[in-house]
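Below: one structure in structure tokens.
Excluded from the complex is one protein chain; the other protein chains are retained at their positions.
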Amino acid sequence: MIAELGLAALWLAAALAALQLVAGALALREGGAELAALVRPAAIVQGFLAGFSFLMLLVLFAQTDLSVKLVAMNSHSEKPMIFKLSGSFGNHEGSMLLWVTVMALAGALIAAVERRLPEKTMLATLAAQSFVGIGFYAFLLLSSNPFERLPVPALEGMGLNPLLQDIGLVFHPPTLYVGYVGLSVAFSFAVGALLTRQVTPDFARAMRPWVLGAWIFLTLGITAGSYWAYYELGWGGWWFWDPVENASLMPWLAATALLHSASVLASRDALRTWTIMLGVVAFSMSMVGTFLVRSGILTSVHAFAVDPERGTFILGLLVIYIGGALLLFALRAGTISEGERFSVTSREGALVFNNVMLSAILGIVLLGTLYPLLTEAFDVRVSVGPPYFNPVGAIFVVPMLLVMAVGPLLRWRKDSLTRIRLPIAIIGGALLAALILVSLLSSVSILPLLGLVLSIGLAIASFMPIRGRKLRLLPIATWGMMIAHFGIAVALFGMASESAFSEETLAAVEVGGSADVGDWNVVLTEVRPTAGPNWTALEGRMMVSYKGGDAKEIDPQSRNFWAPPQETTESALVTRWNGQLYAVIGRQAGEGRWQLRLWWKPFVTFIWYGGMLVALGGLLALIGRLMADLKRRSIKSRVAGRRAETAV
Amino acid sequence: MIRWTLWVPLALFLLFCGVAAYQLTQPKDEFIASTMIGQPLPEFDLRAASADRPGLATRDLRDGQPRLLNVFASWCIPCIAEAPQLEALRRQGADIAAVAIRDKPEDVARFLANYGNPYSRIGADDLSELQLAIGSSGVPETFVIDGQGVIRYQHIGDIRASDVPVLLQKLAEAK
Partner (left out) sequence: MMLSKCLFAAMSVFLAAAAIPALAQDSMPPAPYAYNQLADPEQEAKAQDLMETLRCLKCQSQSIADSDAPMAGDMRHQVRSRIAQGEEPEAIRAWLVARYGDYVSYAPTVSETTWPLFAVPLLLVLLAAIILWRRLRARS
């Protein structure tokens, strides 16, 4: 019954999306007020229905209803409850349902709260949102029905990939999804604005909070995903330039560029077409990423769950939505005037520079990810990995970071570098000092060296905008920007330090034996079997001490799951302020000895602290913007109220 | 702003769609082919992998007679599946030398006892050294080696019944 309720709600939601599209489109063409009045309620009810449908899927997974195919394929009665729930989106159909749910909820939210857009643009935006939504509803209902019943209920479920039975993975996918799909709002806004040709600062101000919201979730999702890969995969790597990772990075890069260009449009009425383009590109990257991963077209990623039919369907959606939006852009963008002009040395100048750099980085990541696909069409197989992405990306990242340090100090429209010569001198001095210090202390290769030096310079520069201003009067949004920029510096420092100073020890150790890594001493005191709800494991008990200090116990495991059968390594981490000890117990090495893998990774945690700071900065900026909006709105209504009074 | 630049994004996107659509219609080829076809075998001398067959060295494959070189392992499940086809190849006159990857003699012996022994020689490659040297990326794989010890053909994956005539043909061409 629950499955049928969920499916019915989904069909109804799809029907409402169709209603929303037709009513919106007709209202735009013919201008019927009754039709226009239908659009907002339709969007809101659609959101509720999609949300309800997803709730039903959660209930099915919670109950482990094995008469539902999806549950039988991806769950198991013995799994802990939290992983039963996360299993609902741990598969193709469920995650697609999450996708449309987030999309419908975002549409409902615009309909409910957005009041700044001109009515026509608003109608066009909601119509665009439902147009995109319909495609994904169709995909879900016609080829990936999550509520499908089995003719005969299964006796037991097949379980969820053990690698994914991890607490980090309970929160990481929904977070990332809110980010990916949240960008659909920017897409719909951009299409709406192209349809009505109303690209104004007000439009940018209306779009900005939505982009910011999606971007915060994307940032958190990527940060969490990176940390999960780091501790769960058992080799201490935190970013592999894997196509799946790149698929999450690309929308983030586009959204970051969009945020900045939208703020130029909002403050200075410049960069109109550029902002529209980025609005289209950001969500397009989400969709392209989804296509790449789900169609299995990139052979380098997991080949088993692929389905050419699904791939064809998604490709069709891409052609309609991305192709349609780009066509509209090509036809309309020429008729949108360029907007205000500005000088090279100005806040806009710096933002434009960084926008171009971000777009170039996006181009590199896209090229590196897709290139193997292109050569495969000619039967040539190549691999593109870190040795390509790191140096080639750095060509654009380094100038971007330098401009990022100075940009926030510049005034809008026109400024001169001589006005800010003091802060530039301080930043330059910090860069030089860091360069000398780092190169004297150790021999570090060029990229990590650049990373360390630039991160120190940027960290100092990011708080320079405080200079000469009253702290109390500084807008919250400015604090947000400074903290986000500082977060980038912190993360960069972590990355560079991990790459430059990590120490590794691989050792075969018998029980009672010890090994050293960095300033740590690790003693293997015991290896014993242990068991969890759906796994058994060998656990290595280790006493670890830093620089001869107090010993601390850690217990890395090598786990064997039985449904499905698979071995995973559970690393054990000891976090200090200045880094992390990473310990893994591997296979038996013969003669009663065990393979230990140990790493000391100085400041590695800064990578994820940095990511969280970036997200926090985004949150502050969002709060600041929303508060400013509320204030503006209440002033407006007070003025309107006073006018009404005087009229009486 | 030059107007044609506005069409560039659409053009690039359509190019991507074209490539993607083409790739969707192509069968997925997960195999990494060796780029050693036409190259002579490297020098090696492997100990015997089982008690009842001699080991394998480069000189054994340079005696003028073309051979199949089967890369297998007792722990490899598709290797069990291809055992009858190897037997069929042997019956039709192919001389099959083999390399057992990362295998213990007792395991090899048990495998041969269970699934048949079509091999004339079996070398043991404990560190996958020969495997790496000939560009093989997994088990099972079957190479055609001509009489001069030059690699002529590579078959990746288990041998199906339909592959048998192809391998015999390649073997005949290697004469």
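Note that the chains take the letters A and B in the order they are written out, and that residue 1 is the start of every chain.
The rule is short, and it goes like this: a residue touches a chain if its C-beta (ideal position, glycine included) is under 8 Å from a C-beta of that chain, and two chains touch if they have at least 3 such contacts.
Keep in mind it's a predicted model, so treat the numbers as computed, not measured.
In the entire assembly, the chain absent from the figure touches the shown chains A, B. Of the candidate positions B:17, B:112 or B:134, contact with the unshown chain belongs to B:134.
Among the residues A:109, A:589 or A:626, only A:589 touches the chain that is left out of the figure. Considering the whole complex, the residue from A:177, A:283 or A:501 that touches the absent chain is A:177.
Looking at subunit A, the residues touching the absent chain are 74, 89-95, 160-164, 169, 172-173, 175-177, 180, 221, 225, 228-229, 233-237, 240, 242-245, 247-248, 289-290, 293-294, 299-305, 341-344, 349, 352-353, 356-357, 360, 363-364, 367-368, 371, 375, 378, 380-388, 392, 395-396, 414, 504-508, 560, 564-569, 586-587, 589-590, 595, 597. Contacts to the hidden chain, counted on subunit B, fall at residues 32-36, 73, 75-77, 101-104, 107, 126-129, 131-135, 137-138.
Here is the rule we go by: only the chains that are shown with their structure count from here on.
Residues of subunit A touching subunit B in their complex: 273, 277, 281, 284, 288, 291, 295-297, 299, 303, 306, 308, 311-312, 315, 318-319, 322-323, 326-327, 329-330, 333-334, 338, 370, 373-374, 376-377, 381. Subunit B makes touch with subunit A in their complex at residues 1, 3, 6-7, 9-10, 13-14, 16-17, 19-26, 28-30, 32.
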